[in-house]
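One protein chain omitted, others in place.
What follows is chain A.
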Amino acid sequence: MSFANYKSVIEQGDTVILYLSVNNMHAIKVEQRIKNKKNEMVENVFQTPYGALKVKSLIGQTFGSKVALSKGWAYVLHPTPELWTLTLPHRTQIIYTPDISIILFQLELKPGSVVLESGTGSGSLSHALIRCIKPHGHLYTFDFHAQRVEVARAEFEDHLVSEYVTVQQRDVCQTGFGPDVKGVADAVFLDLPHPWEAVPHAVEAMKEKGGRFVSFSPCIEQVQRTCEALAQQGFIELQTMECLQKELTVQTRAMSVLPLPDFSQPQHQQQPRGGGGGGVAGGERAAEGGEGGAREQCRFLTGVPPPSLPGHTGYLTAASLPPRWARTLRSPPQPLSA
């Protein structure tokens, strides 16, 4: 298994996604035996609400097939950056797929791009960045937190993508992105508490011909300062946006129809309007619902928005850095977003 390329049969050491429901998925590493709390090697059994899964039994199964649990079944899926984002072990706040989608798009990434990222955090975005730029591009990702760097590096190795990524421990605000990446980047992404401090370093890291920049910040004050820094450094086409993805629950719903007599009709012809009413003649009585049995039901299919949803994730600020030779030139105002 590799996050970079699909394969069909599950082998020892693979990471698989165990799908129980759309809101209940788990990333599992296929190992026959694992250490228990007492540090003894025991058979690897994964517990779910539908019973236990002997992880060993996954070996030889094809991705996308049904597997038995002791009290039910589940699907095993090939991992993708999107599924990983939903199942990864959180070490920090992470960025989710709707924002990730815009980040990839706004960074104008394509195979072969060189992209810088800081901080690495839990590697949620990193996996998506790697998929975009492989096989000939490269991701340089930086975090000043030693353990996060270590864990991310191990994950990339585990997921067979380490050839596309370099993880470094570094405080990018204090010391920049380092001499290795001077003038190499097509795109820079920041998810930092003080992104504006890293903006001048981003310029240094970017290619002569310029490139794209995106920063993710939860607070508008961060955005304000980042925009100031970007303008100062010669970035143009600044755009700040926020995106939410609303999931609709598809349901058939029924509403009862209140029978109302049609008062425009002569008295003797009065029928409950729109009401089956079971032969009830008077509108009023039908409205009380007392007799005549079931009322007419109107059934319809609808997409119900969630009663509550995250109303804010973060602001995304995107900008273009023109080629070096064109930077001193004041180009005319740029359009607002589409």
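Just so we're on the same page, a residue touches a chain if its C-beta (ideal position, glycine included) is under 8 Å from a C-beta of that chain, and two chains touch if they have at least 3 such contacts; residues count from 1.
Everything below uses one rule, namely that contacts and distances are computed from a predicted model.
*Asks:* Pick from "Vacuolar fusion protein MON1 homolog", "ATP-dependent protease", "tRNA (adenine(58)-N(1))-methyltransferase non-catalytic subunit TRM6" or "Conserved oligomeric Golgi complex subunit 4" the UniProt protein name of the chain that isn't shown here.
*Replies:* Checked against "Vacuolar fusion protein MON1 homolog", "ATP-dependent protease", "tRNA (adenine(58)-N(1))-methyltransferase non-catalytic subunit TRM6" or "Conserved oligomeric Golgi complex subunit 4": the hidden chain maps to "tRNA (adenine(58)-N(1))-methyltransferase non-catalytic subunit TRM6".
*Asks:* Which is it among A:154, A:220 or A:298 that touches the chain not included here?
*Replies:* Touching the chain that is not displayed is residue A:220.
*Asks:* Considering the whole complex, not just the chains shown, which residues of chain A touch the missing one?
*Replies:* Spelled out for chain A, the touching residues are 4-6, 8, 19, 22, 54, 57, 61-68, 70, 73, 75-78, 80-82, 97-98, 100-102, 104-106, 108, 110-112, 128, 131-132, 134-136, 207-210, 220, 223-224, 227-228, 230-231, 235-248, 250, 252, 301-303, 315, 317, 322-323, 325-326, 329-338.
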